[in-house]
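The complex is shown incomplete by one protein chain, all other protein chains being positioned as in the whole.
Moving on to chain A:
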C-alpha cells in the first residue's frame, strides 16, 4: 500500500467520481425487502443492504429511496388487507347488526379468529418493519433527520393504519372495534373470552397514532376505539343500573356494583389499556352509583336503614366505599344515616316520656304496701321511676352510640366527616329531649350511689367516661350543672356516695372537659364537707373541755354549707321556723353561738328539713335505735312527752312542732304507715295521711333489727313535675343574669358596639354553658338600657354605648 505520510489521503472511492445508478441499487434493495417479507433474510447480507442504502443516501437519492420504500410497503399492505384480513371479516359485525341471529358462541369464534389474524398481520408488520428500519438506519439517521421527516418506521406504521385499519373498501378498523366491543359485552354477560388476543389488538391500536408526530393523545386507540367503548359501556350500565334497581335488594345491588368495578379494573389492566381505567370507572360511578345510590339506600327493607339497624358491616362498608367514589363528602350517606340515627334517638326519648311506662316500672324500694294513693307518695314514686327511666335512657343512648361507633370504625373507615355528622345527630336528639341533662346527672347519681360498689378502678373510669360522652353532647351545660349540684349535694349530705375518689374523678373529668368555672361549685361542696367535719370535732372538743356533763347531752354533727355552692334554696329556719324540743334547741343555740363567735358577719341558717337524727326508743322492753329525719325526731320527741295511751291529732303535732304541712305529712307517712317502721299508729288506719288523723305511739311495734332506718318516702332523686317547672324557671332566671353579666362585661370593655357584634360576643361567651336564644339576649339588652347601664348610640343605627 502506498501511503505518503503527512498528507491527508482522499478516500479510495471518491464521492464525486463513483457514479451510482439509483435504479440498479434500488432493484437490489427492493428485492431484498421483499425477501424480508418472505422471511428469507437468512441468506441476505445486512452489510450489503446497508451499504446500498448508505450509498443512495450519500448520493442524494434519499428522497427517492424513502418514497420507494413507502410505496413498496404500502403495496404489500394492500395485498395483506385483501389476501389475509378480508376473508376473516365477520360479516354480521361489519354491518353493525350484532344481534343478527348468530349465536354467541359462533360470534365469539368468528370474532376471535378475526382478532387473531389481525394480531398476526400486525406482528408480522412490526417484525418486518423492524428489520427494514435497521437496514435503512443510515437513511433515517441522515436523510430523515436532515429533512425533518418521520423515520421510515413511523411512516410505515402510518401506512398500516391507512391501508389496513382504514381500508377504503373494507372498514377493518370499524370491524375491529365492533368485535372487541362485542366480546367485552359477552364477558360482561358472563362468558369467557380470549383476553390475550384482544390485548394484542389493543396494543396495536395503542402503537398507532393519528399523525406521524405520534402525540400521546393521538393514539388510534384513544381516537377511534375508546370513545366507542365508553359510549357502549354507558348504554350497558345505564340499562344494567335500571335492571338491578328493579330486581335486586340493596345489598345485592352494591355487591354487583362492586363486582363490576373490579371487573372493569381488571379489564383495563388485562384486556384493554390502563389509559381507559379512569374513564370507564367514571362511567360505572355515574351510571351505577351516582344515578341510583340514593334509591338503593332508600330501598324498603334492605336499604340503608336495614343495614344500619342490623349491623351489616360489610354492606355498609361497600356503600361507604361506593359513595366515596362519587362524592368525597358522602353527603347523601351522612344525611340518611343521621336521619335514621335521630329517628332512633327520638324513639328512645319518646319511650321514656310515655307516662304508663313510668308507673309500670315501679320496682323500687318503698315496698308494695304503699300503693300510690296519696298524692305525695305517688309523686315521690314517680320520681323514683324517673330514675329508672333515666338509667334506661342513658343505657339506650350509650348502646346506640356504641353501635354507631362500631359501624363507624368497621364500615366507614373512621371517616372524619361522618364522625362529625354522627356527633351532630346525637347532639340534635339529645338536646331535643329536654330532660337529658337531668337524666345524665341521674345516671351518674345512681352509679355513684350504688352501681359502682365493688367495681375496679378501671371499671369505674369506664362508667364515668360513658357519662362524660353524653355530657359532651348536652348544649345546656348550665342545666346539667344545676341537676348535678342537686344530686351531688344529696349524696354528700346523706353520705350516700360509694366513693369520694370516684366523685372527685368525675369532677376532674368535667373540669378537663369544660374548665374550672363549671366545677368550682362542686369542689366548693367537697371543701364544705371537710370543714364541717373539722368544725364538728372541734366543737365537740370545746364542749368536753367546758362541760364535764357533756356525755349526757345530745351529740351534734354539723354540715355547714356555703349557700352559693349548694342548691339548698329556701326551706330553712329563716323561712319557716321549727319548734325544737328544749334539749335540742339548747344544742342548736350553743353551736350557733360557737359558730358566729368564730366567724363574725356570717349568717347561719339551720335546715331541719335536711338533717337526720338517731333516736333511742324502747318497744316491749327491746331497745331500738331509730334513724329518722330531723323532723321525724322532732315529731317523736313530741310523743315522748305523752303518757301511755295518749294521742296527738295532726293539727296538734303541727302546733307543737310548727313543721310545714307537706313535710309533716311526709314524715308521718314514714312513721305511721310504712309497715316496717310503723312506730306510730294512726286512726283511722289508712294508707294516706289526712289532716284529720289522730296519732299515738305504737306500743306493739316489733322489729328484729336493733337499728332501724326510717326512710322518709324516698329522698327523691329525680324531679317531680312541680319541681321541674321550678327549676326551669330558675334556669331562665340564672341565664338571664349570666347574659346580663356578659353584656355588661363586653360593654365595659368596648364602650361602643353594634348590635350584631354584641350579640355575637355574647353567643361566643355563653357557648360553653348553654345556647341562649336571640330573643333572650335582646330582652336583656333592653332591660339593661331601662336600668341605664347602656344606651342607644346617637346617630348610629343599631349600636349601643356603655354608660359608666
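Please note the rule applied: contacts are C-beta pairs under 8 Å (C-beta built on N, C-alpha and C of every residue); 3 or more make two chains touch, one makes a residue touch a chain; residues count from 1.
As a working rule, contacts and distances are computed from a predicted model.
Undergrad: Of the candidate names "Elongin-C", "Podospora anserina S mat+ genomic DNA chromosome 2, supercontig 2", "Mediator of RNA polymerase II transcription subunit 29" or "Alpha-1,3-glucosyltransferase", which one corresponds to the UniProt protein name of the undepicted chain?
TA: Answer from the UniProt record of the missing subunit chain: "Elongin-C".
Undergrad: Tell me which of A:50, A:170 or A:619 is the one touching the absent chain.
TA: Considering all chains, including the one not shown, the answer is A:50.
Undergrad: Can you tell me which of A:141, A:414, A:709 or A:751 touches the chain that was removed from the display?
TA: A:141
Undergrad: Which is it among A:42, A:546, A:643 or A:722 that touches the chain not included here?
TA: Considering the complete complex, A:42 is the one touching the chain left out.
Undergrad: Considering the entire assembly, which residues of chain A contact the chain that has been omitted?
TA: 1, 3-13, 36, 41-48, 50-51, 54, 127, 130-131, 134-135, 137-138, 141
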